[in-house]
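These notes concern the structure reproduced below.
Shown here: the complex without one of its protein chains, the others still in place.
Let's turn to chain A:
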Amino acid sequence: MQDEPTPIELTKSVADFLRSDIAPLVSGHQAFKLRVAINILDLVTRQLTQEEGSDAAEVERLRALLGMDGSVTELNRALAERIAKGEVDLATSGLAEHLWATTMDKLAVDQPNYASYKRELGQGG
């Protein structure tokens, strides 16, 4: 087991430093790039915070849907192949719910301010 502070605490501290102390000092294209850098650190922090729980739920849904076991990557590959072959489609019980839940979890990490995500969140899930 690695020592503490955790990766979440570390990335968050770097993002906070860049946002509060460095951002006011830079301008122009460098300021734009700094914003992108801060966005990356924020995204990584969100992923580290949420990934474990959302991956576990995703694996559980995929197992039920596919009737097989595997890592989250293997199961996603299997689902993609079955949809491509036409073995699984929107008539398959649970597929639409699974894709919605997985996509909402992705947006929560990638782009929580994306308007479509905020709209769907407002409608409950």
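We adopt the following convention: a contact is a pair of C-beta atoms (placed from the backbone, for glycine too) under 8 Å apart; a residue touches a chain by one contact, two chains touch by 3 or more; residues count from 1.
Quick note on the criterion: contacts and distances are computed from a predicted model.
**Student:** So which of "Pyruvate dehydrogenase E1 component subunit alpha", "histidine kinase", "Phosphotransferase family protein" or "CRISPR-associated exonuclease Cas4" is the UniProt name of the chain that got left out?
**Tutor:** Going by its UniProt entry, the chain not pictured is "Phosphotransferase family protein".
**Student:** Which one, A:Ala31, A:Met68 or A:Ala96, makes contact with the chain that was left out?
**Tutor:** From the options A:Ala31, A:Met68 or A:Ala96, the contact with the absent chain belongs to A:Ala96.
**Student:** One chain is left out of this view; which of A:Asp16, A:Asp55 or A:Glu120 touches it in the full complex?
**Tutor:** With A:Asp16, A:Asp55 or A:Glu120 as choices, the missing chain is touched by A:Glu120.
**Student:** Suppose we count only contacts with the excluded chain; which residues of chain A make the list?
**Tutor:** Against the missing chain, chain A presents residues 33, 36-37, 39-40, 43, 76-77, 79-81, 83-84, 86, 89-90, 96, 99-100, 102-104, 106-107, 110-111, 114-117, 119-120, 123, 125.
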